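Following this message is one structure expressed as structure tokens.
Removed from the display is one protein chain of the complex; every other protein chain stays in position.
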């Protein structure tokens, strides 16, 4: 038996013997033979390698890690360089007390975890400007698909009858989201129309519209509010997939009338991890409360009238509603939602504003430097992602070579276009490195830039209401306090 | 203010203001000016670099780590390659609940930590065969020095009067121990005599003798029991510095009459760390209970007659006895003693025996291979360390070059002698690598060896009594149980 | 111990988890060029191979982010297969009444029409009913979704017959892999005749549950379905040659935590994997042996054994003592346990799955608690305790209610807080008492309440 299997399996040899005796069999083999029908039993042992010890495995994992070349990423598309606060890494991500726990079906024994998820919902509601948020979905793309399905399922009887089954999707949504939504639409007989929200007018055959904000080119388009009212005028529901960090600075989609706001919380201190896990968020209006997919934590009271939390509205969920459920979601991303909410708890309103401002400022500095080098800026209102067009004669695949030699990944859209997206973990040195790459491609020298807190966005985009107002986001900013809070929960 | 300092310092700006008001000063500066005499105040800021962020620091630490070239070590001398069980690394070494705690002065609130230290003492007592053990000292070398001082201080009045002030030290003790003991002896007017225990006879001017077992050449010498009786016959007290892991297999020094047994517990799952921290152990006879240096955890009861642990015999310690204390030791190595004891708890008697057997067998296989290649084995009874003499014409500095090219460190004693010491973390691949180095030095090919459980030691050295008999060492061998035990404490 | 039925709460070993914070895994963008992610892809390839071996399948997709997502993906693959065969009409999906709620929900999402099939009194699929329904829908039969061993904790003897019936009628068999912990190394989905199944890596393969996620639900498929495995517009390499659309944003889903399952397999090896399954069965049957003297065990196999989990019958307590299964769940909190799964798959029962990672002492502690609770119920049945005001109905008991409130229950605080010896050493104090769910649903608040509202108590 492998060294690790003796650690993994609970009973030792003596206990095993005692247990078999109580069961009334002579051996494990006898019990298994009695239990599993003979005709389906495997003949031999699985063809899987012999066990490594823990020490050997960890060395092997180090080798595998070394085979990954981790470049600084400016690719964006919903995944950004972020910093996991060490206090959260050690006391949540590396703490069995947080990670082994099960879904809080027994609320009384799970108040701490429920509180952390309630913080998540509160944060999402404040930033999106919505009335209701759930406690996470699997990823941004499926969250957008869930929005579509929710709109579809919540259609009025008459609309169902009338076969109102079209859904608009902005062509400037993240490509992976369009991919996922396509698959989901088909099955339910939803007809997807992919187009430019600027020119899309909509009509009575459309029940929903899905847009991205800022869009996949990084643009903070002026027309979001106008688009939403245009759609609403035709009774088309609008879902906005938004970068939650951008909403620390930008006006909330909720305040512009959105029916759903959803997206990823990866950049709230959860590593990219080559794709996940990360918590998607999903916020909507009170009207939809019986249609929301996923778990919702709610406030109630116990028999002694103490405030007590628990999972709310379970009647929406598949384990009760089965084929009539709002969604098939069961396991979601609770631990990652906890991490994301704790990131906001630890940074607080001021810290979050600083982080949002700083990623924006990085974009701004590179945009300015690029323009000075002869690149064209595709759009001048952006949050953290800039859309660059190369000077005549400069091809993005040449830039790619130089960038990769410097261990940078950009997003290349065409031979002459690319986007660069900036995360918290990108440093001033990186910024100057990026400018040096852009300069090298045009055979110039870049002038070094210094980060500051200036903002390129026009006032009309900026939010004026306060966020992170609840005490929980204003209390735990020293590491000792944070540790104690994490321990208390 | 640096980002980290805002995390490190508890009060935020608002709290600071409120506190200053309560104190009755306008500013921090005013309070400091009122508090620290002006004439000793520094003028400017310290000349220390500006702060790094946590992220920057961690990247810097990674770079520093990469500048260390970690070779597999066969140097020995009390420091061996060991494996930290991941469950202990994560749940003790990386768990603030274990590492931030203070010395358990308030016993009632510290029962868990006290239990872990009591386990340490129990393990030491069983392995050494002694009646009493303390809860750790700073390192093996100072532990040996403490033994000398204890013998010195415990001399009979008549001996003090007679100026009985010589102490014998085996020349086969670890060189760093001789170094430390020399410094300590001088001050107290102890005259050290360094020599060969085989030929040392002793006389009435000697009060103590300090030997190493197995000795620095790895030898498990037959004459230890004889040496001790020879010394006792002349009323000379004997301290044996012993490799605690070797005592899992070897007869205990206690059973041979030793007055003190001490040494390091590093190889019980505590990384070498370029020197420490590691817990030294110190065990002695009941007679010396009022002379033992360092903390001792003892069993008592509470007012409800429950078993309750606490630090025992505090009257020996410096905080009470001051200049009459048995030692100046205050901070010791509690966390490392906890880790070492948990290593034994997790492995249990059988696991510990397997580890001890395996390090011995590695030595045996290399010894056999080396002899086959023409090396001479200095002594044929060893635990984990073999003493090799090179074939004529082969110089150790040539071997060193080949070894280092293979990322191995041996201990080179002279141009023609070296020792190789084997730890838990040394693999079969490493063993064959070592043999390949030895072969290359004599321009031969090594035949690959396979590890097994055979033992080269003669029966007379082997212990026959059971160790790790207490239930605590026989219970927590699955990871789930171990985690729960660590959590309960 | 959290002995949750169907949820496989096994050990999440520290060594399995450590690599997820290695920078070489943590900081990689999902759309970074393939050649930069060689470490990841080497791991994916090996993991796919090992999971194929464990399931008896030909190909594996590591994309789905949960079991339910895997169900959706698997059904979509089946659908694509039928369409490729010109069988676009095969949209009927048979689902036994005992299935987990995600099965019908996923089937609906994938555009299937659901036909529910019955179970017999032994908890097994009613083969006659199944045959009849397969027959009835044979031209439109798309799939059967079946859990194995069943959600009732039994290895149905007829499973191969069942899968043959489906195949004979043109359908594909989707196996829900939530109970794979009772199969690995002893049998497999391929063997029982399934065409697709998902694996809950967060159950069988040691990814921690995280309080409700993350998870990973890769799907394995037989050779004829391999071409349809989900692709990704972001990575050409991903998926089969006739790939269905992506089911997750990232080509390999939550790639980072695949490392955990990879570690689990690497450190157990073939023998350890098999033995883990065997010991999961031993542990379950040990609990059964102890508890069957006090509770009814709803279903057992033909030799009176259970698989890796079992259902405890609590239905009569309602009649005899007014005690509902929820009361037992809450009372278990006073004994320091998180309750087993409540009322799934059968109402008013408990579903217990200990897993192989629990040792005898912990199992005994749990059995002792259950037996002690059974005695408390008996006191009510006997009329020695009140039907409304008793240890179970008032559970859980906080320290606050025991010490600070005026005690006016018809039992002592000792009986409430320390009903059993081991609690002297291990007492867990619950922070709140029984939660009022209905009140909360009527007055939905799902953001942090203001501090003042906490003073309402």
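Which chain is which? They are A, B and C, in the order written, and residues in each are numbered from 1.
The criterion applied here is as follows: a contact is a pair of C-beta atoms (placed from the backbone, for glycine too) under 8 Å apart; a residue touches a chain by one contact, two chains touch by 3 or more.
Predicted model, so just to flag it, every value in this text is computed and none were measured.
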Original post:
Which chains here would be touched by the one that got left out?
Top reply: A, B, C
Subject >> Contacting the left-out chain in the complete assembly, out of B:122, B:239, B:265 or B:480 >> reply: B:122
Original post:
Taking the entire complex into account, which one of B:32, B:448 or B:462 touches the absent chain?
Top reply: B:32
Subject >> Touching residue (missing chain; options B:85, B:104 or B:369) >> reply: B:104
Original post:
Of the residues in chain C, which ones touch the absent chain?
Top reply: 399-400, 402-404, 413-414, 417-418, 424, 427, 429
Subject >> On chain A, residues whose C-beta touches the chain left out of the figure >> reply: 62, 86-87, 89-91, 478-481, 484, 488
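Criterion: only the chains that are shown with their structure count from here on.
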**OP:** For the chain pair with the highest number of C-beta contact pairs, give its two chain identifiers.
**Re:** A-C
Subject >> Rounded Å distance between chain A and chain B, as computed from the means of their C-alpha atoms >> reply: 48
**OP:** Pull out every residue in chain B that's touching 2 or more other chains.
**Re:** 86-87, 90-91, 478-481
Subject >> Multi-chain contact residues (two or more partners), chain C >> reply: 11, 13-15, 17-18, 23, 357-359, 361-362
